[in-house]
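Excluded from the complex is one protein chain; the other protein chains are retained at their positions.
Letters are used for the chains, namely A, B and C, taken in the order the chains are written, and counting of residues starts over at 1 for each.
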Amino acid sequence: EGLEEYFTAVIEADQKIEPRDWMPDSYRKTLIRQIAQHAHSEIIGMQPEGNWISRAPSLKRKAILLAKVQDEAGHGLYLYAAAETLGVSRDELVQMLLEGRQKYSSIFNYPTLTWADVGAIGWLVDGAAIVNQVPLCRCSYGPYARAMIRICKEESFHQRQGYEILHTLAHGTDGQKALAQDSVNRWWYPSLAMFGPPDADSTHSAQSMAWKIKRFSNDELRQRFVDMCVQQAEVLGLTLPDPDLRWNEERQAYDYTQPDYDELKRVISGDGPCNRQRMAHRRGAHAEGAWVREAAAAYAKKRSR
Amino acid sequence: EGLEEYFTAVIEADQKIEPRDWMPDSYRKTLIRQIAQHAHSEIIGMQPEGNWISRAPSLKRKAILLAKVQDEAGHGLYLYAAAETLGVSRDELVQMLLEGRQKYSSIFNYPTLTWADVGAIGWLVDGAAIVNQVPLCRCSYGPYARAMIRICKEESFHQRQGYEILHTLAHGTDGQKALAQDSVNRWWYPSLAMFGPPDADSTHSAQSMAWKIKRFSNDELRQRFVDMCVQQAEVLGLTLPDPDLRWNEERQAYDYTQPDYDELKRVISGDGPCNRQRMAHRRGAHAEGAWVREAAAAYAKKRSR
Amino acid sequence: MSDVDRLLGFGDDALIAAQRLAEWHASSPEMEEDVALANIALDQLGAARLLLTYAGESLGKDEDALAYLRDDREFRNCLLVELPNGDFAVTMAKLLFLSAYQLPLYTALAAGPDERLAAIAAKARKESAYHFDHSSQWTIRLGDGTEESHRRMQDAVDDIWPYTHELTAGEVSRSDWLTLVEPVLAEATLVRPGDGGWAPDGGRSGVHTEHLSYLLAEMQVLHRAHPGAKW
Partner (left out) sequence: MSDVDRLLGFGDDALIAAQRLAEWHASSPEMEEDVALANIALDQLGAARLLLTYAGESLGKDEDALAYLRDDREFRNCLLVELPNGDFAVTMAKLLFLSAYQLPLYTALAAGPDERLAAIAAKARKESAYHFDHSSQWTIRLGDGTEESHRRMQDAVDDIWPYTHELTAGEVSRSDWLTLVEPVLAEATLVRPGDGGWAPDGGRSGVHTEHLSYLLAEMQVLHRAHPGAKW
């Protein structure tokens, strides 16, 4: 029928689908799942980095980190708003997160053990996120694409700050350099795993590509990330913990060791180092805030009378 | 009548009144109040010193402090047991403490701000307690006198440990010496105030003396404490913060500045730096432990069936 | 009080307030509040940095030397800011009372003779106005919300009130402070506690509560573990 043809035509013309437009139910569901997961990741992602706000080693770094964690809360808000244009409420999505029925990025289930991890998260995790997200700025769904443009701008700022932290450590005292290297050693493979399972095992991908929600395969994006990191690691003077990392003249890209996808599956299924801690914290904060939200609602109701 | 004569005769002969003996109601009440206050002081007194267990600067000092705080819990237990021989239950007494109807020593309403305060509490506060308590080992009420013998032995051990802490600090680095002096400056007058108001303003005293519960006046004990401390301070190499402290040849004792008894009154009446904090902590711990005590009671009941 | 101690008092208030507010990260009752509290923490931290930098110039110390290498006995903040966050009502009571002090303080300083301080205060004053507004709104919502929120907000006001005497013992008068606070409490249907009771102090001379040294242990741990390092 005409609606579906119009939808397909818009997608093919690289134009945007807007909230008022008809869209296939599965397109809507795919987007809701993806945007919600992204929003949840921003909210849960505040925990590992926030873990170092109180201990940031200089007031300047404290301010930068605090602002970054604030940005993540802001990103969560944009993204929930983008999801709401698809006819689902933020409260419903938050409930799905709290009940474990929707996921967030598995990377946040690793602990931040040292200050250098704040740097490594900025450089590697935000770096991987940007590689994933830049193509989303051209996503076929308008509100998501526009949210991503704003988010990517801030993320690349965050990535540069993380890189700077590591650069300062890597050029600092022996103790600081050791912190930086240790951190990169722990975050490298989990960051590679952020691009998801290898293309051969990836579900959802083909349809998302057709709908222009997704534009590159997991493996393509992972390769792009590796190639980018190798050069930056050299400038940092840090080693990526992969003895088999080397330039492949033929492919014009770096060969590298794949992350442990069994570990990734375990972490996704709930058995990462910090899944329980992150969820317990989120649920605890939500529960402890209930009386405040109830009071705000009661007050608003009184005023509206 | 005969019972009262017997009671009076026992007191006059410096013998002990035992729980089975008849005693005047006011003697019983005075003892309950005094023993309970003493027990409560042990329990509340765990807080200011316990504040430094987690941060004790060596493992040896940590062990000593932990053992000391444990001893205080033990003293509390003996003393509640001694009070129970007078026909009042520990639960009742604890309830009186929690409701603010019975007092504990005001000294524990001052904060422990540095590690040196653990030393100053040992040297000055335990020192003052010992001066107060040694005569109580000869108190006319048998169970109290016997509890005090045991407690005094441990207290004098604690006092020596506190003195040692200060001695080590006072002979350590400049920073350590400054900690020690600062601490003595803050604890000196509150320690003097531990002996209570000047004799002229002291209630209860005359009757307690007659009953041989108390054997020396507040001012006599305070003088004894001052004379003891002056010499020890010299060995420590620390200054007592009283410019008017000097030997009085005639009195064969040190003249000294009286503590601020208005401050003492304020602290007793609830307005010391930490009264609210100490009580809130005690009440919180009691409330949070309720489910455990209930469980233990329920289990015991099941077993006894 | 020396000029430096005075500046340290202003700067330490802001620094310790920022540290406490930042403890709320990822723990607020609402996502919007996570953003707002981080924002306020950043304002306080920003003011702290300017004030400590200025204070440090005469001491030959930079902001980090002052923030990270002093012990609690050397901090000059009021006791109120170092108190634990408690529940959200306590945090809002603390912020309301602090901002009702900082707002007239910075307003006066902005018109004062010290140009450097006036410039810092002129910026901080606008931020304080926002902090006061934000905490006022919450105080009113909680006070006039549900039975539970009213009880919690009243308890918070009662618990924190004694510590406000230290705020108004210096450059801000009690009456100026009350002029800001009283209408908020009234609109929030809260009872204004009486003055004249317990009035703890000591912060300005470095005699703090037992809470501050724990806060500093955490705040300073990393900086102190790497003496002389750049970050």
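Methods note: contacts are C-beta pairs under 8 Å (C-beta built on N, C-alpha and C of every residue); 3 or more make two chains touch, one makes a residue touch a chain.
Not measured: the values here are computed from a predicted model.
A.B. asks: Can you work out which residue in B:Thr8, B:Ser26 or B:Ser54 touches the chain that's missing from view?
C.D. replies: Considering the complete complex, B:Ser54 is the one touching the chain left out.
A.B. asks: Using the document's contact rule, name the residues of chain A that touch the chain not shown here.
C.D. replies: 48, 51, 55, 111-114, 182, 186, 270-271, 273-274, 276-277
A.B. asks: Identify the residues of chain B touching the omitted chain, counting contacts across the whole complex.
C.D. replies: 43, 46-47, 50, 53-63, 66-67, 69-70, 73-74, 76-77, 80, 115, 165, 168, 172-173, 175-176, 281-282, 285, 288-296, 298-299, 302
A.B. asks: Touching the absent chain: which residues on chain C qualify?
C.D. replies: Residues 71, 213-214, 217-218, 220-221, 224-225 of chain C touch the chain that is not shown.
Basically, only the chains that are shown with their structure count from here on.
A.B. asks: Along the graph of touching chains, what's the shortest path length in steps from chain A to chain B?
C.D. replies: The fewest touching-chain steps linking chain A to chain B number 2.
A.B. asks: Select the chain at the greatest separation from chain B, using centres from the mean of Cα atoms.
C.D. replies: A
A.B. asks: Of the pairs B-C and A-C, which shows more C-beta pairs in contact?
C.D. replies: Higher C-beta contact count between the two pairs: A-C.
A.B. asks: Indicate, using Cα centroids, the chain positioned nearest the centre of all protein chains shown.
C.D. replies: Centre-most chain by C-alpha means: C.
A.B. asks: For chain A and chain B, what's the span in angstrom between their mean Cα positions?
C.D. replies: 58
A.B. asks: So how far apart, in whole Å, are chain A and chain C when each is placed at the average of its C-alpha atoms?
C.D. replies: It comes to 34 Å between the two C-alpha centres.
A.B. asks: If I count partner chains per residue in chain B, which residues reach a count of at least 2?
C.D. replies: As it turns out, chain B has no residue touching two or more other chains.
A.B. asks: Quick check: what residues of chain C touch more than one other chain, meaning two or more?
C.D. replies: There are none in chain C.
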